[in-house]
Each structure stands twice: as C-alpha cells, then as structure tokens.
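Take this structure, written in structure tokens, and hold onto it; I'll ask about it next.
Note that one protein chain of the assembly has been removed; the remaining protein chains are unaltered in position.
Let's turn to chain A:
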Amino acid sequence: MTTADVAAVDPAGTEVLGAAPVPPVIDLRALTRSFPGDPPVVALRPTDLVLQEGDYLSIVGPSGSGKSTLLNLLGLLDRPTGGEYFLDGEPSHTVNERRRTALRAGRIGFVFQAFHLLPHRTVLENVMLATIYAGVPRAERYGRAVAALERVHLEHRLTFRPTTLSGGERQRVAVARAVVTNPRLLLADEPTGNLDSTTSGEVLDLFDELHADGLTLAVITHDDDVAARAQRSVRITDGLLEVLR
C-alpha cells in the first residue's frame, strides 16, 4: 500500500521540487515550535533540514535542547507552530488529524528508549499490533510480522513474552514492529538509552543493516558512539540546529 500512496503524491512532490523525481523523505522549511507562555518558550527555532531516501541521520544534543521536540514534530506526534514539513512530499503541516494519524501508521516507524512493548502479549502479537492500525490485510499480517522478526534475527522468539527477553532483544522486537509496515522513515528516540554497550551494539548493527537495505533513519541520541554510526549528523543546542556532517 505504501508504494501506491507514494505514486499518488508523486506529482505534487515533483512540482514542489522541480526536477527531482522522488521527493525527499523529510523536507523541513523554517519549521518552528514554541510553547505559549509569557514570554513564549521557543523549543525549536526555524529549522531547515532535508533527509533524502536512504539517509541515516543522528540528532545529538544535551538534555532539554529540543531534540525530543524535533522528534515529535518529525513523527507527527506534535504540530509545528510555524514553517512547513513535507513528509514524503506530502504537506503534513496542513493536513487534518485523521490524515496525520494515517501517515503515522503508514510512513513512520517508531523505536522508543523504553521499548514500549505490551508485556502481556507475545513478541509476534506485539509486532502484529502495528499492522492492525496500518490497515494491513489480516491474511498478510502473520507473514509480514514473521518476516520482520527474521529481519531482526528473532524468529526463534515468536511466542515469547517481552518480559522474558533481554533488553537488546526487546529493542530488536520494537525495531521489528517499527519496520513491519514498510515505513519510509524510522524514528528512534534514544534507542540504546536503556541498554548496555554489548546489546547497544546489537541494535546499532541492526540499524546499519536496515540502512544498507535502503531504509531512511533518524536517530536521536546523546551518545557519541551511536551518533558516529550515522553518515549524517546534526546537533541541537537551545532549539538551534547545526549540521555537523
């Protein structure tokens, strides 16, 4: 279904971008987020950022710098107060809540620091949960979930409950859940924050594999080792974004 949707928005994307045949996955134009108050708190100053398909971006910065604000905006969990955000060529800043929810289900996969796996459900059920909301036909769900778990090398843990898995395995389940819907973008928020160095390595290796397969990744981290894996890196300080590489 993703490919069909991409085809549908393609003409609009080409119009905006001129010659480029495929729109960038992320295209931020003076994106701003401020919180009301006296004076208003600007969490993200006007930001321009373009992430092409297949890019691997790390976002670093100290706590409270605006990293999470940027991730929430990128993940369509929060609305910007100014500027434009084209996700896959679609102007996400103008569409209604329903469409944003649909975009979230179909285009974006999330990986959280605390894994966010349902403790009473099996690994397989946790992964299949994402397919329910993405509108994957029931007949395809099992096969795709198993394929996603094979991709993160957990095909031997299908019927396990998350509580019996190690931290690294749990985060790999979360990654499987994020990629099972074939998203255009994988957003990871401190994916190694709850892991030790060994299991961190597992997850980061997995990210490298996904990147090699052509997936677009944006990883928020304060760990320089994690950031070093990404080919591109930006730093946010006090809501101001600077490109490192």
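In this section, contacts are C-beta pairs under 8 Å (C-beta built on N, C-alpha and C of every residue); 3 or more make two chains touch, one makes a residue touch a chain; residues count from 1.
Assume contacts and distances are computed from a predicted model.
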Protein that the absent chain corresponds to, by UniProt name, given "Branched-chain alpha-keto acid dehydrogenase subunit E2", "Lactose transport system permease protein LacF", "ABC transporter-like protein" or "Anti-sigma regulatory factor": "ABC transporter-like protein"
Hidden-chain contact residue, picked from the options A:H120, A:H156 or A:R245: A:H120
Hidden-chain contact residue, picked from the options A:I132, A:A228 or A:L244: A:I132
Listed residues A:D78, A:E155 or A:D208, member touching the removed chain: A:D78
Contact footprint on chain A, counting only the chain that is left out: 72, 75, 77-78, 97-99, 101-102, 104-106, 110, 112, 114-121, 125, 129-130, 132-135, 138, 177
